[in-house]
Each structure stands twice: as structure tokens, then as C-alpha cells.
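Of the protein chains in this complex, all but one are displayed in their positions.
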Amino acid sequence: MSLLSAASSRAYVVRRPRGPIGRMLEDERWLGLALLAPTIILLGLFVAYPFVKGIELAVTNTTVGQPGHFVGLQNFVALWHDDIFRMAVWNTCLYTVVATTTKLALGLWLALLLNRSFRGKAFMRAFILLPFIIPTVLSTFAWKWMFDPTFSVINYVLLHLHLITVADRINWLGEPVLAMVSVIIVNVWRGVPFFAISLLAGLQTISPELHEAAAIDGARAWARFRHVTWPLLLPVTMVIMLFSVIQTFADFQLVYVLTGGGPANTTQLFATYAYQIGIGTGLLSQGAAISLAIFPILLLVVIVQLVYIRRVETV
Amino acid sequence: MIEGARWRRWSFFYVPVTAFVIFLLFPFYWMLVTAIRPDRELYKPWSSPLYQPFWTLHPTFQHVHDLLTQTLFSTWMLNTMIISIAATLISLFCGLFAGYALSRLKFPFAGSIGTGIFITYLVPQTLLFIPLSDIIRNFHLGDTPWALILTYPTFLVPFCTWLLMGYFKSIPKELEECARIDGATRWKAMLFIVFPVALPGILSAGIFAFTLSWNEFIYALVFLSSPTEKTVSVGVTSDLVRGDVFYWGQLMAGALLGSIPVAFVYSFFVEHYVSGITGSVKG
Partner (left out) sequence: MGRLDRRRFLQLSGGVAAVIASGRAPAYAQQTTLHWVRWSDFVPASDTLLKGKITEECQKALGIKLQLETINANDIQARVTSAIQSGNGPDIIFALNNWPQLYSTSLADVSDVAEEIGHEQGGYYPISKQVATVGNKWIGVPWAIGGGLVAYRKSWFDEIGYHTFPDTWEKLQDAGKKLKAKGTPIGQALSHSFGDPPGFWYPWLWSWGGKEVDADGKTVALNSKATLESVERAVPFWNEACDPGGLAWDDSSNNRAFLAGTICCTNNGASIYIEAKRKPDTYQTEKGTPMYKDIRHAPLPKGPGGQYNLPGPFTDMVMQYSKNQKAAKTFLKWVHTKPVFEEWFTSQQGYTDGATRYWEKDKVWSADPVLTPFKNLPRQGRLTGYAGPPGRAAAEVQTKYIIIDMYAKAVQGMKAQDAVNWATGELKSIYSV
């Protein structure tokens, strides 16, 4: 065996790839560059360039069809004084925090449940993914109808459980707080499967022996979770949270279809407001400024998370 | 394994699982009932004594039939499928190479390029789609599937790259070194040794990318115009939401037909998907 490996190791030293390209690809620096090229070209062309254009837009007073001139940070100053914008900032943060933590909690719970073996497990794992698969616009229409003040099936159920009466039906999308709750419910509904499946994946890497060992030591279920499962699951959780936060923060379709930001802007988010201003009124530069204003906040959140992930990973 | 006394089994397992299933799948049942409900029953208020939300005594396939014959639904499905698959393949191609390079190779600026790729994921679509339409025009891609096949990867590649980076990190370096000792070039070792091992990771990235493309709305709305080129999301909302008249039965039939087939395909992959994500986050 050792002889063999010695022989092949010599072969490794002796044999050189043929041709100049082959030789270049043997160099880590060139290979790295070559491998990254498609991604860099694609992202450069379709993200970096439009992104720069977007920044350019945000510091001018461009409206649709009228190239504006440079106005500095005027658009951002205007936003700072804009009530609706401040509301959108607050709403977006609230929406993101509540929705992602709920998704995490429910997703984790579901993952723990699905981690046991029972009949129909594979089937169930595939079908709980449905809310994640269905085109968001269409599922949101279904929810819209379930929330509809006149036809709400949810109210029907509550009525028949004797929790409400016909007179005090719940106006899901019509009351400021409830509207936000409803929007969050739909977001959670769509996001839980992703969390559950991803966390389930994480759970399966934890070897059962660890649990058994802890059980033998007399640890109760909660303690086992707290001191064995959770720490091992943390890295997975952080990555999922990272992607979920980004997506939730920039959520658009859901609110656009469900409430349009109403009632009285209580569900207005960054993306919907940016769309309303940029597209609805043609104030492209202001719309771009709103979209851009997301960026530093998101960046901050993400940096915190990334630093945390690194810390978790290195510990 | 479900152990313990009966009441424990019920309160810690069956009840919560049932609650989850109802919460997650009820909307689909709702779509199903709506899709086969005749219009006459559709317009009964919730407080009406005749309201039967959970079933219908007069099921009809009229809505499904109308959806398939009066709209171009099957064409839209096909378009969405082609676009999603192509965009996913491109993203995987880029993501695999980039992920490998960033996790395995040492070269200048590797770290900052990695961060740069990640940051592109943060740029909101609402900011990008106006400048992007400029590029689409310059390349004469408007109203072709290519407009989406090439732009969807902008939000898929960063995700795939990061997922696969994590996955590659979890594959022991020795595996590759062995191959290199056996005389394989770096390129070949990557292609024939590392990538096959990473298959679950690739699959999970692929499934995720496919789902995101399947769901996309704004780019599809802005970049495509012929009815025969549209995707499911845009086609269905354009044809079945008419000002203040919604075609509920057909809308819901469209929603169901647009998601259930994918769920069946996923049911074959889901176990791999699960192990794929695991690999990626271990690193």
C-alpha cells in the first residue's frame, strides 16, 4: 500500500497537465479566477451595473422620461422628514423581527416533531413544503379570500367554535394591528416549511448517541434540548435566519396583494412604498432612494449575523 | 420513535403535528374546494346559514376546464418550467464553480469577492428592475425567455454559492489530495471527485433556486409581453383578475395546478434536500 502511494505520488510530481490552458488551471490563482469568471460576469452585468445606475438615480431628481440633474442627498433628506417613510421603516423592522422569530420557533418545533419516525413521514415532509413552493402571488390571493370580511372562512370557524358572534366578526385586514398580524401570519405560513426542513436537516446530523448519553446522565427533555440539540443546531439556524431576514426585509408581493400597505399605511413596507412612489407616481429617484435606504440597514443586520456566525463556527 | 404514555404522545406529538398540518395545508384544501365549487355557492357570506365552506354538494370541473381551455395556462406552465430549469442550471453552474473556488483555492481577494457576491443578494429587486430593463433592451432579450433565464440567476447565484461553499468546506480535503496524488489535475479532481460527493448539496441548492424562480413576479411582469411567453404567476393574474372582477374558481385552480405537480417532484428529492442542507451548514 505504502509502496503504491509512493509510486503515485511520484507520478503526481512527474505528470504535468498538457497544454498552456491546462497548466494555467493547475495554478490556484488562475483556476480560482477562471471558476469565478462566470459568476462575476453575470453578477457584474445584471446586478453591479444596475445597482450603480440605481445609486445614480437616487442622487438626482429623475422622474419617468425626464433625466434629472444631481441633487445630492436631497431625496434622502426628504425621506427623513417623510411620515409614511418612517412608518414603513418601523413596520418593516417589526414585520421582519416578529415574522422571522415566529418562523424560527414554529419551524424548530415542526422540525423536532418531524425528526421522529412515524408512518407517512416522507410524504409529509414533501407536502409541508407546499406553501413554500406555490407561487406567492397566487397563494396570497387564497389568503386574501380567507381573510375577506364578507367571506372569511376563518371567521366562520371561530363563529362555530363560539369564539365570536356574527356582530363582532374579526376584520382581519381592516384593523391596523390585525392587518399587520394577518400579513405576518401569511409570511410565517410561507416560511415555516423552509425553516422546518432546513432545521430537520440539521437535526439529523446530531448523532443519537449524544442524546442517549445525556439521557443516561439523567437530563430531562428540555435540558437535553437546551444543552445538546440547540448548540449543535445553532450554525444551521444562523444561516437560515440570515437568508430569511434578507427575504423578509425586502418582501413585496405579499403586502402588495394583501393590503396595498393599508389601512392608513399600517402595513406599508419598504418595498411596497418604494414601488408606490417610484412606479405609481413616476418619481423614480425617490423610489430608488427608498430602495437604497434598505441597504445600509440590511447590511448592518447581516454583518451582525455574519460576525455571530463566524463566532459560533470558531468556538 | 414515539415513546411514553398515551397522553404524552397525544399532547406532545399528535396534537401539535395535526395543528401544523392544518395550518400549513388548509389553504390548499381551501383552494381545492374553491376550484371545484360552482359560482353560485361561491358568493355566500360567512355568516349565512347556508354557508358550507368545507365542502360542496355540487362539485364542478368547469373552472379547471375554463382555465385550461380559455387561458394559455398549459403554455404558461411550460414557460415557467423551462425558465426555472434553465435559470437553476445556470445558477448551479456558476454557484458550483464559485463556491469551490472560494472555499478551496487560495488566491488574492478571495475573501472580498466572496463578500461581494453575498452583498449582491441584498440589493432589492425593486431598485434593480428599472435599470435592468435597459440592459434587457440593449441585448434584445425583451419578450424572450432569456430575459428571465439570465436575470433570475442574479438572486440565485449568491445563494447557491454560499450554500455550496459551506458544503465544500465540509468535504475533507484529503479526498481531493488523494486524487491529485493519483495524478488527476486540479480541474479533474474538482469535476470528478469533489462535485459528485457534493451531489446532495447541489440538489438542495437546485431545489431552492428552482422554487425562487418559480415564484418570481416582478421581472416576469416587466420583461415579458406576449401572452404566449408569460409565466404562471403573471399570466394567471393578468387574465383572471379583471379590474374589480376576480375569477376565483379559476384563480384557485391555477394556484393548485401551479404548485401540486412541483410538490410531487419534490417528494422524490426531499430526503436528499434534507441531507444537502445539512452538509452546507456544517462547514
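Each chain carries a letter (A and B) given by its place in the written order, and its residues are counted from 1.
Throughout what follows, contacts are C-beta pairs under 8 Å (C-beta built on N, C-alpha and C of every residue); 3 or more make two chains touch, one makes a residue touch a chain.
A quick note: this is a predicted structure, and the numbers were derived from the prediction, not measured.
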By the document's definition of touch, the residue of A:Thr96, A:Asn187 or A:Gln276 touching the omitted chain is A:Gln276
Given B:Pro45, B:Gly116 or B:Gly183, the correct residue touching the omitted chain is B:Pro45
Subunit A positions in touch with the non-displayed chain are 63-66, 78, 81-84, 144, 147-151, 171-176, 179, 259-265, 275-284
Those residues of subunit B that touch the unshown chain are 38-40, 43-45, 47-48, 129-131, 133-134, 136-137, 142, 218, 221-223, 225-227, 234, 237-239, 241-246
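Convention: only the chains that are shown with their structure count from here on.
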Distance in whole angstrom between the CA centres of subunit A and subunit B is 13
Per the touch rule above, subunit A residues touching subunit B in the complex are 5, 8-9, 11-12, 15, 17, 22, 25-26, 28-29, 31-33, 35-36, 38-40, 42-43, 45-51, 53-54, 57, 106, 109-110, 113, 116-118, 122-139, 141-143, 145-146, 150-153, 155-156, 159, 166, 169, 189, 192-193, 197-198, 200-202, 204-205, 235-236, 239-240, 243, 246, 250, 252-253, 270-271, 274-275, 278, 284, 287-288, 291-292, 294-295, 298-299, 302, 313
So, in the complex, the side of subunit B touching subunit A is made of residues 1-2, 13, 16-17, 20-21, 23-25, 27-28, 30-31, 34, 44-47, 51, 53, 90, 93-95, 97-98, 100-102, 105-108, 110, 113, 117-128, 130-132, 134-135, 150-151, 153-154, 157-159, 161-162, 166, 180-183, 185-187, 204, 211, 214-215, 217-218, 232-233, 236-237, 246, 248, 251-252, 254-255, 258-260, 262-264, 266-267, 270-271, 273-278, 280-283
